[in-house]
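Reading through the C-alpha cells given below for one structure.
One protein chain is absent from this view; the other protein chains keep their places.
After this line comes chain A, so read on.
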Amino acid sequence: MPGPIDKVAAPDFADFAALADNLPQLCWLARPDAYVFWYNRRWTDYTGYGLSDMQGSGWEAVVDPAHLDRVVTGFRRSFELGEDWEDTYPLRRRDGAWRWFLSRANPSRDAEGRIVRWIGTNTDITETVARDQRLRDEERRYRSLVDAVAQIVWSAQATGAMPAGNAAWCAFTGQDEAQSVGEGWLSAIHPDDREVTMATWQQALARRSLYEIEHRVRRHDGEWRYMQARAAPVLDDAGGVTEWIGIHGDITERKLIEHELEAAKEAAEQANLAKSQFIANMSHELRTPLSAVIGYSEMLEEEVEDAGQTHLLKDLRKINDAARHLLSLISDVLDLSKIEANRMTVFAEEFAVDTLLQQVEATVQSLMAKKENRFRVELQGELGSMNTDQVKLRQCLFNLLGNAAKFTEQGEIVLHVRRDAEQGGEWLEFAVQDSGIGMNEEQVQRLFERFVQADPSTTRRFGGTGLGLAITRGFAVLMGGSIDVRSVEGSGSTFILRIPAFLPDADEQTGAAADEAVVAAHDPDTVLIIDDDPATRDLVGRFLEREGFRVRSAADGQSGLALARALQPRVVLLDVMMPRMDGWSVLSAIRADEALAATPVVMISFVHEEGLAVSLGATDYLVKPIEWKELAAAMAPFRGAAPGDVLVVDDDEGNRRRLAGMLAREGLPARTAENGAEALAALELQTPSVILLDLMMPQMDGFEFLRRLRADERWDAVGVIVLTAKDITPSEQATLRGKVDRVMSKGSTGLDELAQQLRGYVRRQPAEGDRQATEAPDRHTTQV
C-alpha cells in the first residue's frame, strides 16, 4: 500500500523513462531545435534502431519515403512556430513491414513559457485504417451492386418512413426527395393498390418479417408499371430494427404474359365447352333424321312385303343396316366428346350379373356368327349382383366382344367372368379372350388412344372409328374400374375389364350433398348454381367468383332445393334439363315455398323457352352455350355491398382456430389477427362487420387497439365484442364503456351463443348512435 504522498520522493527522469517504456506507443523527446535525444524502448523494439542510429533526425530513415517530405516540412514548421504537431504516415518495422502511425508532438515549457523540450508519441493505427478502408470498399461495392441490379434498391427507417436519399426510387418514379420522404412514396403507388400496400407494409413492420407485394407504380413518364417489391429489416446486435432495405423489380412484361395466358386459357376453356356442346347438339340433331331413315326403311320393308315386291327387300335392309351403323358411329363420337368434356354421368342401379350376361350373349351371337367364330361365356363361381351403371357396362362388353369378333376369323372367343375374391368380392372381372390376329408391344401401347387403331391398315380391313376402346376405357374409369390388355402378335388378345361391384362414391356423393344442405347456414349473399353438369357448374362458378360473387352449387334439383332453403341465396341459377327433378320442377317448388318465393331465379337451358320460363316465375332466362356478357348482365342486379366479415383478434392460436372454425361452420367469413397492431392493418384491408377482441395481447393490447379504433371515424359502424378471460376492473369497465357492444367471458360463453350474437351483427350493422344507447358493459349481466 503506498504511503502518504509527502513521504515519497518526487519522480525523477528514470521514473518517467520507465513509465514511457511501458506505454503501448512509441515515445521520444526532442530539443527545441528539433534534435531528438531520447527514444523509449518500444521505439527500438519496433524500428530495430537505437538512439545511436536515430538521434537528431535519424528517425527520418524509417518514415515512408512517399510521406517523408510532407512529414519533415510539417515537423520543422511546428518546431519553428512552437505549435502542436500531428501527422499520420507509415513507419517501417524492423522486419521491413510498414504500419500506419498517428504521430504527435507537444512542446514542454518552463515557468517563463520558453520551450525547454518536445514530447512526441507515435500510435499504431494500422487496424483502424484497415477497418476504414474495408468500410469504404464495402460501401463502394454496395453502391456498384445497387447500380448494377435492374431493381430499384431503397431503404426505409425502422418506423417505416422513407428517408431522403433514395435516389433510385426518385429516378424511377420521378418523385423528388421531398415528395418521396415519409409516406410520400405511397402516392406513386396505384390508388387501387395503396390500401393493400400500406396494410402489408404495416404488417411487415409490426412483425419485422419480410415485406412482399406486387403493385403498380407510376413511372416518371406517367406509365403504370407492375412491380414486385420485397424488403427485409436490418437488425442490430440486440435484434432491434435499424432500418429496412427493399427492392422494387419491374414485372410488367411477366404480368402481361400472365394476363394473356389467363385470357387464352379462358378462351380455350370456353371454346372446349362450346365444342362439346356443339357436338352434343349436333349428334342429337343427326339422330332425328337417321331415326327417320331407319323408320321409313322398316315401314317400306313391311309394305313391300305386303305388296309382294320381295326383290326390293334386300336393298331396303342395306339402307337400314347402313343407317344403324351410322347411328352407332355418331353415338360413339357423342360418348367420347362427353367423356372428354367431363359431361358423362354415371347412373348406378342394382342388377344381377348373370342376367346382364345372358342379354349380352344373346345380342352378340349374330355378330360372332359373321366370321364363323365360336363364342362361349365361362362363369366362375357365384357372380351375384352389382350396383353400377348397367348401360355403360353393357356397352363396354359389346365393344370388347365386337372387337374380338371383328379381328378373329373362324376362331374362338371366350368371355370369362368372375367375382374377385381377393378383393373381398367387391370387384367383377370380365376377360374377353380371342384367338385373333393379336398385337405387338407398340400397337398395345397406342391401343387406347383416340382414333388410333393398332395399324392404319386395320381401318381399311376391319372398319370402325377406333373410338370403341377409348370409350370403353373412359366408361371403365367412370365406373371406378380399369381395363388392361395382354396380347401376342399372331396368337390373339385378352382384354380384361375390372369394375367395382358397387359404384364408388355414389352413396357418399348423395350423402355429402344432403349434409351440405343441412349444415349450410343462411347466406343471403351467395349465388346458388343448380346444374347436373359439373363442367357448367365449374365454369359458371369460377366466372361468378371472378365477378365477385360468392358461389355455392348443387348437382341436382333435390339437393339444390334443399340448399336453397338452407341458404336463402341472393339468386338461383337453374339448369332446365336435369335428372330426377328438372329445372321446371325446382322452379315451381321455389315459387311455392314461402321463404323462397321472392328469390330471383335465372333459368339456363339449351332451348328457347322464355315464355314458359316467365309464366312459371323465372326472373331471367339464358340460353346455353352461355355468353359470359349475357350472364354478367343478368347477374348485375344482384350485386351489392356484401356485409363485412368477422375479425378475430386473439394472441392464442388455439382460440383463433376454434373461433375461425365456428365462424366457418356458420358460413360467416372470418379473418384473424394476433394482436392489436395486426388488427389495425387488417382493418385497412377491409372493414369487418364485427370484431371479436381479446384484451390481453402482446405488442398492442385490446385497450390500446380500441382506443385507436374508436379514434377513427371510418370504423364507427364496426361492432366489437370483447371476449376475455380477464376479470375486468371498474376502471377498465369505464374505459370500455361506449367503445364496445358486449363483453363476454371466455370461460362461460358457449360457441352457439356467440354464433347467435355474431349472426345478428353480420345481418344488421348497428346504426349510428346505437352503441351509445347500449348499456354499459357489465360482466355480471353479460356473462353467459
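Here is the rule we go by: contacts are C-beta pairs under 8 Å (C-beta built on N, C-alpha and C of every residue); 3 or more make two chains touch, one makes a residue touch a chain; residues count from 1.
To be clear about the criterion, contacts and distances are computed from a predicted model.
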Hidden subunit of the complex - UniProt protein name among "DNA ligase-associated DEXH box helicase", "Pyruvate dehydrogenase E1 component subunit alpha", "Response regulator" or "histidine kinase": "Response regulator"
Residue of A:296, A:502 or A:638 touching the missing chain in the full complex: A:296
Option touching the unshown chain, where A:108, A:345 or A:756 are the choices: A:345
Residue in contact with the excluded chain [from A:42, A:92, A:218 or A:392]: A:392
Residue among A:327, A:377 or A:496 that touches the chain left out of view: A:327
Which residue of A:585, A:655, A:687 or A:735 touches the chain not shown here: A:585
For chain A, the residues touching the chain missing from this view: 284, 287-292, 294-296, 298-299, 302-303, 324, 327, 331, 334, 345-347, 349, 389-392, 576-577, 579-582, 584-585, 607, 609, 612
